[in-house]
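Here the complex is missing one protein chain, while the rest keep their positions.
Order as written gives the chain letters A and B; numbering starts at 1 within each chain.
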Amino acid sequence: MPSASGYFRTHYGEDTRLLDTRTKRVCYALLVVILVALPFVASAFLLDLANQVYLAIIGAVALMLLTGYAGQISLGHAGLMAAGAFTAGILFKEVNAPFWITLPASGLVGATIGVIFGLPSLRLRGLYLAVSTLALHFIVIYAGGEYETKRGFSTGVIIAPPRIGSWTLEDPIAWYFVLGLFAAAALLFGLNLLRSRTGRAWRAIRGRETVAEALGIPVARYKLAAFVVSSMMTSVAGCLFAYYRGFVSAEAFSLFLTIQYVAMVIIGGIGSMLGAVLGAVFVVLFPYAIEALTQVLPTPAAWANAVFAINYAAFGLVMILFLLFEPQGLVGIWRRIQNYFLLWPFKQAPLSKGR
Amino acid sequence: MADALLVVEQLEVVYQRVITAVQGVSLRVEKGQIVALLGTNGAGKTTTLRAISGFIGMDDARVTEGTVTYKGERIENLPPHGVTSLGIVLVPERQKVFENLTVAENLDANVARVVKGFDRKRLAASVYEYFPALARLRSREAGYLSGGERQMLGIGAALMCAPEMLLVDELSLGLSPIMVSELMQRLLAIRRELGTTILLVEQNAQVALDIADYGYVIENGRIVLDGTPERLSSHQDIKEFYLGGGSTRRSYRDVKQYRRSRRWYG
Partner (left out) sequence: MQLTINIVVLAAIYALICCGYVLIYRVSRVMSLAHGELMMLGAYGLFATAGTFSGHPLIAIAVAAVLATMVGVLVYVALMRSMTGEAVLAAVLATIALGIFLRGAMVLVWSAQEQHPIRLLGWTNSAVSIGETARISAAALVLVVVTALAYLSLYFFLKYTVWGIRMRAAGQNPLLAAQRGIGLHGIYALAWALATFTGGIAGMLIASDTALDQTMIIIGLKAFPAALVGGLDSLLGALIGSLIVAAAEVLMIHYIDPLLADVVPFFVLLVFLIVRPWGLYGSKEELDRV
């Protein structure tokens, strides 16, 4: 990222520092203050939206690590979330396990699935991998549905709100802070991983696997690690989702959910943590924006009952537009705006004719 | 001047916007000539060929300066199949055959330039006449051919595009001297009978100069020397670096020193 003139890095540590300038520190501090203050002024509806965004951020960060950095396609994201949610649901129903057991348990289940489905990735690349993760999706959903029918929860499993000691997590504002903390933790975890050896290895693997191997990076181990980390985070997100909704059902984890997460990565901008956040915000808010638009704009009467269809179509269209015209995603736009102001009165056409 | 078939003028090619591979290459090929473009590894021979044959856009490279003119028409930004349909066909250095297709299919796959009275069958028959070895291998998959047979198939398939001009990249690469001289004879025959103009890119200066009408030497992305084969092969530096031998044996140490002070103004 370019910096304004006058700012130079003088030792290597500064290259990997997360908040490198004072401006950035101030900006992020302000952001934190705003986010902390938000629940006290926001309406219940807005609060729910914010909570959904936080949940989405965890999942998006997980997928961004896997797809955006390690370069492995995954179409099993909804399946992994379902795995986390069902772990929580089943443990709660069968042994009445408390929150502090179900949460790590779903992480563990996610990690195990990550190993199982990461193993083929050691032999498979690209498309084959994508399809094996698609297989994962269908198998998990089948297993979940099977559990529902066998145990007689035909519509889904109801989960009581999590209790820690005598305190019950029920209040939306409390949820806001819990989910916010989880999302922040996921982000920090991701960012820290990326500036470590692991992150560099992932990027090398994405760039070119054979070269990474030749450079002495144990490709198999790091690929597997990417799967395990990503699946674990996704699964935890699924568990949180289950508790937040208070309800687990196989129908909630359709292939469309996977596509939504993939869209977060694309629309946000592949290979950027900021992209994961922006993508999560965009995708969560998108259906509400569409709904608002359909109310304002005149639409055929027949569409009134097909809001989901409008949503699908518009969503696909937006994804296509991003893929065609802004492969860098929202981050690309954001960086261009940033550069514009950074360079502002001195902006000029690039010197090279090649551009 | 006016009857030059292909004119390359002050060509400059930049890869990925930073690496300049070719800078200021100019050459002309007259109709019916065989022209040799000589140079060592990395001199820019292949890049020049790729610029002519329209391949350049595919490696994130582009022609930033200069022109390629074919029959008075600018072609430096045409796609590869566009260049082929004008009548310039490249025989690439490697991967010159479709390995999973049989020899016959390799010949059939090509799209010929629009020519009056074009007859694919007759053309294929003449290819088999030039390279009788191919006729026997007609139904063999090209992946199982030897290096020499592949080279024949590469040239044969290029002929199926009904070219006016062949660009041949490193014909001699990895082939035995006998095979190379045989192929060179075939090229002469092709030129004689079909009137095809040929631009030959070679590291092996000897064989190229044997059949060429004119030669260029390219080094570090520039044309440094040009002339008739006689003039080139009698040139001191060419003898020294491309033909081997030279007047007197020198020790390696001398050669290195000499190389540094090489002059190209003969």
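By our rule, a residue touches a chain if its C-beta (ideal position, glycine included) is under 8 Å from a C-beta of that chain, and two chains touch if they have at least 3 such contacts.
Note that this is a predicted model, so its numbers are computed, not measured.
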- Note on the structure: Touch assignment to the omitted chain, from B:S26, B:T40, B:T69 or B:S85, lands on B:S85
- Message: Among B:N41, B:Q95 or B:S139, which one touches the chain that has been omitted from the display?
- Response: B:Q95
- Note on the structure: Even though one chain is not shown, chain A touches it at residues 67, 71, 73, 120, 123-128, 130-132, 134-135, 138-139, 142, 145-146, 149, 210, 255-256, 259, 262-263, 266, 302-303, 306, 308-317, 319-320, 323-324, 327
- Query: Can you name the residues of chain B that touch the chain not displayed here?
  - Reply: 53-55, 58, 79-81, 84-85, 89-90, 92, 95-101, 105-106, 108-113, 157-158, 160-161
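In the analysis below, only the chains that are shown with their structure count from here on.
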- Just give me the whole-number Å value for how far the CA centre of chain A lies from that of chain B. 53
